[in-house]
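Only one protein chain is missing; all other protein chains are in place.
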Amino acid sequence: MTDSIQGALPITARNITKTYGKVHALDDVSLDVKSGEFLTLLGPSGSGKTTLLMVLAGFTRPDQGSLKFGDQEMIRTAPHLRDVGMVFQNYALFPHMTVAGNVGYPLRLRNVPMPEISQRIEKALETVQLGGYGTRKIDQLSGGQKQRVALARSIVFEPRILLMDEPLSALDKKLRDRMQIELRHLHEKLGMTTVYVTHDQREALTMSDRIAVVNHGRIMQLATPQGLYEQPANRFVADFIGDSTFLSVERHGDQITYNGVPLKTSRPVPDAASLVLMLRPERVRLATKTTKTVNEFQATASELVYQGDSYLMYATMPDGTEISLRGAIRQGTVAALPKIGDHVTLALEPGDTVLIDGRDV
Amino acid sequence: MFGWLRKPASETQVTHGQRLWLYVFAAITMLLLVTPTLIVIPMSFSESQYLEFPPKNWSTRWYEHYFSSPEWMLATVTSLKAAFLTMLVATPIGVVAAYGLHASKVKFIRIAFVLLITPMMVPVVLVAIGAFYAYVKLGILYTLTGLVLAHTILALPLVLIVTGSALKSYDMNQELAARSLGAPRWKAFLTITLPQIRFAVVTSALLSFLTSFDEVVIAMFISGGDNPTLTRNMFNALRDQIDPTIASISTIMIVVTSIMMVLAQVFGRSKADK
Partner (left out) sequence: MASAFIYADGLRRDERLERLKLFGLSSPAILLVLVILVIPVGWLFFVSFIGADGQFSMENYERMITRKSYFRIFITTFKISLFATALCILIGYPLAYFMSQLPNRIANLCMITVLLPFWTSLLVRTYAWLVLLQKRGLVNDWAISLGLWDEPIKMVHNMTGTLIGMVHIMLPFLILPVYSAMKQIDRDLLKAASNLGASPRRAFWTVFFPLSTPGLFAGALMVFVLCLGFFVTPAVLGGGKVIMVSMKIVSNIELFVNWGAASALGVVLLTLTVFVLWIASRFLNLENIAGGGH
C-alpha cells in the first residue's frame, strides 16, 4: 500500500431527491466535494445527512439525481462496485473472523494474491496503530480498537473516497477527542476524499476542511468551519454551531437599528427581508468605559455562573430578551463582576456585530 | 435442612415453606411429562405381549420382529428418505425465503409471510385431503415426490419462523459493510450472514426432518402402495390392536430424535448461546 492514495476523486452530486411518502429525506440536494477534501455533513437527527451518505455509498437509491465520482456517473452503480471505503457507527465488524480476516476481506474479494494480502493487511493495521493485531478475535477488542480495525478494513483496498457515518459516537469523550485528531492525521497522510457525517458540531469544527450544514433534507450552508462560525447564513446554522442569542433589528435604508439605536458594523449585511443580530457569548464584553466606536447595550444582570476557567453571565435586555456573555477569569475578575440585579453596559465591537438572515428555516 | 424452608424464595419474600405445594406440584408435573415418553423404552424389552413394567422377562423379540419384517423395513426406509429429502428441500427454500422477506421493503411481505405460515395454522386434516385431491389429479399420489412436497410445506413455517427470528436479531449492517467492501449481495449473504445464523439454519433443518419423520395424517392419505411411511403403518396398527412391535419402533424413533437434537447442538452452536 502506498503512503498516500493516488488520485483522490472529487464528488459531484446534483439534484438528489429522496422521498418517503410525503417526507422529503433529501430535497433537491447538490454538492461538490473537492478532490482530497475532508467534508463533514453536519445536522440534527432526521436532517438527511445519513441518507445523503447512503446515497453516496449506493445503499439508498434516490428518486432522481446524478452522482459523479470524478468523471464517472455512479448513481445507478451497485454498492459493491463503487469502490468506496465505509466506516459504520457500530463498526459492523465480522465477529466470525479475526482482525486479519476482516481487514483482508476486501482484498480476497478482489482476488489479490495471498502473500500480498498479508503484507497489505499488516500495513493497514500499522497505519491505524494496531500493528501485530491480526490474529486477535473481534470480541477481544476494546471499542477504540474495533474502531481502528473498521478503519483499517475500509482503507486497505486503497479506495479513493472514504465515507464515515458517525464513527466516533459510540466512544467515550476522552477517546473520541483523541480519535478525532488521529482521523485528521490519517486523512492528511492518505489524502483520500472523505465525507464524514456527525451531529456533533464540535467534532465537525475540529476535523473538517469544509462543513455542509444539513436540515430538512437541504443543505443550509456549505463553508469552512471559520466561515460557518463567523458568518452563518441563517438562524439555524447560527444556532446549531456554537452558542448564540438573537436580537431583532430593523433596517432603515442603509442603517440597521436595534431599539432605535443604529448599529456600527464592519461585517457584510445580508440582503434579506428580515434581519437579526447574532451575539456570541465570548464576543460580548462588559463595558468599562464608553467609546464611540463600539455598540453599547443596556441590560440588567440576571444570573451569574462560575465555571472555573470562565464566568457565564446572563443579562436581560429592556425588551425582555436574555443574552449570555462569557469571559475569562483572571486575578481580580470575579471581584469586579456586577451583582445580580445590577445595571450593566454591554459592548460589542463592530467586527463582531454579525447580522444574519432572520427567517426560520 | 428445615431452615431452608424459612428462607425467602422471591422478591415478595414468600418462603420456600409456603411454596412447598408448588414445588411438589411442579415435580409431579415434570415427572408426568417425561415418564410416558421414557417408559416406552424399558417396556419395549418386555417379553410379554402386554408390555409390563418393569418387564418380568427381558427380551428383544419385538425388535427382532421389527427388523425381520419387510413391511416395517420398507416403511422405515421410506420415512427416512422422505424426512431427509424434506430437510434438503425445505431448508434452502425456507432460509432463502426468510432472507427475502426480511430484506424486502415491499408491503406485500406481510401477506406473503401469512400465506407461508398457513400450513401450520390450517388443521392438518384439510392439508391432507387437499393434497390427496390434488395428487390424484396430478398423478403423484403414493409417490415419494408428492410426500416430500407436502411435508415441505408443513416444514416451511418452522424454517421461516426460526430463521426469521435469527435474522431479526442479526445486525444487517454487516451485510452493508461487506457490500461496501466489494461483495455482491449474494456473496455477502453466503460469507457473512449465513455463518452467523447457522444455528437457526441447523435447527430449521432438524425441525424439517422431524416434521416429516413424525408426520401422520398427510402420510395416511398420500403415502402407501410402494411408499408407505412408518407413521402410516404404525397408525393403522394402533387402530386395530396394541401391537407390541410398536414399542420397539417407538424406542428407535426416540433414539433418532435424540440423536438429531444432539447433532443440532453440536453443529449449530455459535458464540451467542441460543
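Each chain gets a letter, A and B, in the order it is written, and its residues are counted from 1.
In the analysis below, a contact is a pair of C-beta atoms (placed from the backbone, for glycine too) under 8 Å apart; a residue touches a chain by one contact, two chains touch by 3 or more.
Note that this is a predicted model, so its numbers are computed, not measured.
Touching the missing chain, out of B:V77, B:L126 or B:L190, is residue B:L126. Within the entire complex, the positions of chain A that touch the omitted partner chain are 12, 14-15, 61-66, 68, 73, 75-76.
Against the chain not shown here, chain B presents residues 9-14, 18, 22-23, 25-26, 29-34, 36-37, 39-40, 43, 50-51, 53, 93-94, 96-97, 99-101, 103-106, 108-109, 112-127, 129-134, 149-150, 152-153, 156-158, 160-162, 164-165, 203, 207, 210, 213-214, 216-217, 220-221, 231, 234-235, 238-239, 242, 246-247, 250, 253-254, 257, 261.
What we mean here is this: only the chains that are shown with their structure count from here on.
On the chain A side of its complex with chain B, the touching residues are 57, 59, 78-86, 88, 90, 92-96, 105-106, 109-110, 139, 153-154, 157, 163. Contact residues of chain B toward chain A in the complex are 171, 173-174, 176-185, 187-188, 192, 195-196, 271.
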